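Removed from the display is one protein chain of the complex; every other protein chain stays in position.
Every chain is named by a letter (A, B and C) in the order it is written, and numbering of its residues begins at 1.
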Amino acid sequence: MIFASDNWAGAHPTIAENLARHAAGFAASYGLNDLDRAVERTFCDLFEREVAVFFVSTGTAANALSMTALSRPGGVFFAHRDAHMVVDECGAVEYLSGGGRLAPIDGPLGRITPETLQAEIDRYPAAFVHAGRPAAVSITQATEIGTVYGGGDIAAIAETAQKNGLPLHMDGARFANALVSLGLTPAEMTWKRGVDIVSFGGTKNGCWCAEAVVFMNPEGARDFPFIRKRAAQLFSKSRFVAAQFEAYFRDGLWLETARHANAMAARLAGHVEASPYARLGWRPQANEVFPLVRRDVAKKLEAAGAVFKLWHVMPAEIAGDAREDEVLLRLVTSFATTPDAVDRFGALLA
Amino acid sequence: MIFASDNWAGAHPTIAENLARHAAGFAASYGLNDLDRAVERTFCDLFEREVAVFFVSTGTAANALSMTALSRPGGVFFAHRDAHMVVDECGAVEYLSGGGRLAPIDGPLGRITPETLQAEIDRYPAAFVHAGRPAAVSITQATEIGTVYGGGDIAAIAETAQKNGLPLHMDGARFANALVSLGLTPAEMTWKRGVDIVSFGGTKNGCWCAEAVVFMNPEGARDFPFIRKRAAQLFSKSRFVAAQFEAYFRDGLWLETARHANAMAARLAGHVEASPYARLGWRPQANEVFPLVRRDVAKKLEAAGAVFKLWHVMPAEIAGDAREDEVLLRLVTSFATTPDAVDRFGALLA
Amino acid sequence: MIFASDNWAGAHPTIAENLARHAAGFAASYGLNDLDRAVERTFCDLFEREVAVFFVSTGTAANALSMTALSRPGGVFFAHRDAHMVVDECGAVEYLSGGGRLAPIDGPLGRITPETLQAEIDRYPAAFVHAGRPAAVSITQATEIGTVYGGGDIAAIAETAQKNGLPLHMDGARFANALVSLGLTPAEMTWKRGVDIVSFGGTKNGCWCAEAVVFMNPEGARDFPFIRKRAAQLFSKSRFVAAQFEAYFRDGLWLETARHANAMAARLAGHVEASPYARLGWRPQANEVFPLVRRDVAKKLEAAGAVFKLWHVMPAEIAGDAREDEVLLRLVTSFATTPDAVDRFGALLA
Partner (left out) sequence: MIFASDNWAGAHPTIAENLARHAAGFAASYGLNDLDRAVERTFCDLFEREVAVFFVSTGTAANALSMTALSRPGGVFFAHRDAHMVVDECGAVEYLSGGGRLAPIDGPLGRITPETLQAEIDRYPAAFVHAGRPAAVSITQATEIGTVYGGGDIAAIAETAQKNGLPLHMDGARFANALVSLGLTPAEMTWKRGVDIVSFGGTKNGCWCAEAVVFMNPEGARDFPFIRKRAAQLFSKSRFVAAQFEAYFRDGLWLETARHANAMAARLAGHVEASPYARLGWRPQANEVFPLVRRDVAKKLEAAGAVFKLWHVMPAEIAGDAREDEVLLRLVTSFATTPDAVDRFGALLA
C-alpha cells in the first residue's frame, strides 16, 4: 500500500528491458547518435510539429532551465503558490536563472486563473525599473494537488500571458496523467492552446530518469545547448535516456501507464467516498487523491502498512470545512500501483 | 574499431542486469532508501573511512559542484590548462560557483607541478582585494591525455595546496583507470596523500550514468545537500544510480573493467610502437593512447573504419618534435574495447 | 511644495562644503587613508563598540550585499511584503546573493511581527532539502510607510530570529529618522536589541551619496572586502564618501536634519488633521505622511504645484475604511523641506 509518491516506483519492465537491450554496442556520446535522433523525431511526431528536445536529469532541471531560457535582467516568473518550482526545488529557478524571482500566485485548487495572474503582473508597471519586470508564466499540468487545467483554462491563461508579452511554460512532470484525463493530444494540450515550452516528464510515469525540455518553436532554443551544458545537464551516454523514451512512447505505453495510474486514483477515490471515516478534499483528476481523515485514523492507516504523505498545506477552499482533528492525506498512484493494494487500503477505510 | 571516447560504450552487462533487477518494487525517493544507504556504506569501506557521498548526473556536475562547495567570494580555482573543467565544461564551474574563476596552470604532459601551481597562486597576494583570492586546487586523475599523477606527485601538490590554505580536489572521471595503473588503494590515492574531495566517475568505466561527489571529511559536506538540490542534481529515483554502483563495486568489477581498458591501451601502444607509420606522443599510463601520424595516414585509418579524435592541442613537450604534416590522434579504450578491434587497428598501422 | 521623496533634495550645505574642502590634496585610494579611517572610528564611537564599516554606492547595494554576506546555498531571506528590497530593488538581492529568495511577510503598518515571521519560517522545515532553508531576517527602520519599530518590537523580532538561528539585518535607509523618533542611541536601536548588521543610510538625510554596511561584529565581515569589490562597489576615491560622513556626524548634524524632517512631517500631519478634505491613513512616526484624499482633491493639489506620490498599495489596515473615490498620498519631508512649503500645502488643504 505504497501511495507515498509516484517516484517511489522503479521502472516499467518494458522500459527496463529496452534499456538493457541498448547496453551493448557503441554510439556517439552527447546525444549525437541515431537513437537520440530517432527519439527526437518521435517527439516531433507526437507534438505534430517541429519541436526542439533536450534531455535533462531531473524535473527541477527542466523547470529551472526553461525559466533560464526565458529570463531577462530583472525578470519575474509567475507560478501558482503551490507549484513545484515555488515550494519544492530549493531555489533552483532563482539560482540557475541568475537571480530571477518567482512571484507566487493564488488560485483555487492549485490552478492560477487569468484574473489572479493579471493582478500579480499588474504589480510590475511597464518601464518602472525599480520593480523588475515580468519574464514568463508557468502552469503545472497536472497540478501538485492532482487537479488539471482544462483546454479552455490553458487557452485563457495563454491569452493573458500573450497580452502581457509573456511566454507560457508548462511543468509537465505529470504530463501524461493530465493528457489522458482530458482526452487531448499533446498538440492540443500545448501549442494549440498557446504553450511555448514544456518540462516533459517521463520519470514519474514509468521511467528511471527521463526528463526533457521541449520547445514548441525551435527558434527559441538557439541558446539552449549552452544553457544545458553550462548547467552540467548534458549526459555523455545520453542514449540511456533515449532508450527509456523509445520504449515509453512505443505502442502508446506512456498513455497506458498514465491511464492505469489515473484509474487506480479513481478507484482509491471510490473507496474514500464509500468510507465512513474519510471524505475527499476535492475530486481527483489525475493520479493523486487527497482525503480528509481524523488524525487517529491516519495513524491507524499507517500502522496497518499504508504509506502516504500528510499534506503540509490545507487549501483555502477546504480549510473552512475541515474539522480541527482532521488532516489531509496525499495518496499518489503510478503504473506500479496494483488494484489489490488499492482495495486493501479501501478495506482499511471501510 | 571505436576509439572515439570511453563514453561511446554503453553499460557493462553486469551493471545493466543489476539495474533491470532493481526496476521492480518501491523504495523511498531522493536517496532515502536501503539501496542508496548500502552503496554509501560501500564507498566508506572502499575509502577506509567515513566519507560523504552525493550522486550527481554528470562529471561536469561533480566538478562544478565540488568547486562550488569550496568557493568563496572572489575565489579562484587552480587547474591544469587542459583540465576538463577548463576546456570542456562550457563554463559550468564559473556559472554554478556564482562567478568563480578558473586559473589555468601549465605543466608537462597534462599534470600541474608544485612549482607551476605556486607560481600561479603567487599572483594573488594575501589581503589584496583587487586580485581576488585562491579558493581551491584541482587535479585530474587520470589526466585528459592519459597520464597519471604518482602517489608522490599527489602528496607534493597537496603539500603546496595546504601551505597556501587551499583544499585539494581530484577530478576522477577516470579514477579507476588511474588507480589500477598505480596499484594503489582508493585511500592511498586520495586522503592519505592529502586529497579532500573527489569527483568519482563510474560512467566512463562501465556505467550508464553514475557519478558522485565524495567528501573525504563529511564535516565539509554540510551545505552540499542544498548545493546539489539547488543545482537540480538530486535524482528522484536515485536508486537507479545506486543500483549501478552496487554492481560496479561488487566483486571488484570496477577494477577489472579499468584493468581491461588499460590493457587494451597498452596493446594499442604496442601496435603504435611497432608501426613504421606512427609513433607514441608519450607513454600511456591509463586508457588513452596518443600516436603521432602523418595526416594522410590518419585519413586512411578513418577510411578503414577506425573512429578516433584528432587532438586539438599539440602539447609543448612534443610540438618541437612533430613534423609539419603530422597530427596527434587520441585513442580511448574502455571495458567494451575488444582485443580484436585493437589488433585490427594494429594491422592497419603495420 | 516638493514632497515626492527625500532623495529629491540635494546635499546639506555643511556636507557640500566639507566635500569641497577635501577636494584638494592627495590621499590613498580604496579607503586606505586617514579620513576614511577616522570616519570608521566615528562609527565605532557612535555604536559604542568595534564595528566593521564598508561604504557602498546605494542603499540597494547595502541591502543586497548584506544579504549576500548572510546567504548560504538554498537560502531564504525574510522581510516585510512592502520592504524596499522586496518591491523596489529590481531583484538585486536575488541577483547579487547568487539566487537567494526573498520571502515576503505580512504585518500591520509596514512592520513584521514575531508571529508572522515565525509562521513563514515554519514553511521551511529543518533538513527538508526541497524547500530550501532560512538564512536571514530583515527589518526596515523606519519602514517604507513612515512607521517605526519600537525598541521592544526589535528585541522581540531578534528573539524570534535567534531562536531560529537567523541573523537580523536592519535596512536603515532612514536610520536617523527612526532614531530621533524613538529617542534611542544607535547602540540601543541595534545590537543592544539583537541587530547584527545594518544598511546605514546617509543619502536621504542630507548627503549626496553616503551609504554603508555596518557589521556589529567585525568577525562576520571577513569575506566582505571581497563581496564588496566583486560587486563593483569599492570606490577608488572613497574619501568623497568619508568627507560626507565626516560632516554628517560632526556636531550631531545628522540628528538635527532628521529631527527637522520629522518635525516637518508632524507639521504636515497637523494640516491634514485640520483639513476637511483629508485625513491621515495612520499616524506618522518619522518623515513620511500618508493622507487619504478624494481623487479630485489630489488632482487639485498637483495642479497647485504640490509634488507627491500616489501610493500604489492601500494597506489592509485602512483599505476597509477608505471610500472608493479616495486615494492614498505619500508625502516625504527632508532636511530641505521648509515650514513655508509645508504651510502652503496646508493652506491648499484648508
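Here is the rule we use: a residue touches a chain if its C-beta (ideal position, glycine included) is under 8 Å from a C-beta of that chain, and two chains touch if they have at least 3 such contacts.
From a predicted model like this one, the values you see are computed outputs, not experimental measurements.
Counted over the whole complex, the shown chains touched by the missing one are A, B, C.
The chain that is not drawn here is touched, among residues A:P13, A:P114 or A:P225, by A:P225. Contact with the omitted chain, checked across C:Y95, C:F175, C:W191 or C:F224, is made by C:Y95. Here the missing chain is touched by one residue of C:L234, C:A306 or C:V342, and it is C:L234. Among A:R72, A:K163 or A:R295, only A:R72 touches the chain that is left out of the view. Interface note for the absent chain: among A:G10, A:G91, A:G132 or A:G201, the touching residue is A:G132. Although one chain is not displayed, its contacts with chain B can still be listed: residues 74-76, 87-91, 94-102, 129-132. Touching residues on chain A toward the chain that is not drawn are 30, 68, 72-74, 98-99, 129-130, 132-133, 223, 225-227, 229-230, 234. For chain C, the residues touching the absent chain in the complete assembly are 2, 4-5, 7-13, 15-17, 19-20, 22-30, 56-61, 64-65, 89-92, 95-96, 203-204, 208-209, 226, 229-237, 239-240, 336.
By our rule, only the chains that are shown with their structure count from here on.
One finds 51 Å separating the Cα centroids of chain B and chain C. Averaging Cα coordinates per chain places chain A and chain C 41 Å apart. Across the assembly, chain C contributes residues 74, 98-99, 129-130, 132 that each touch 2 or more other chains.
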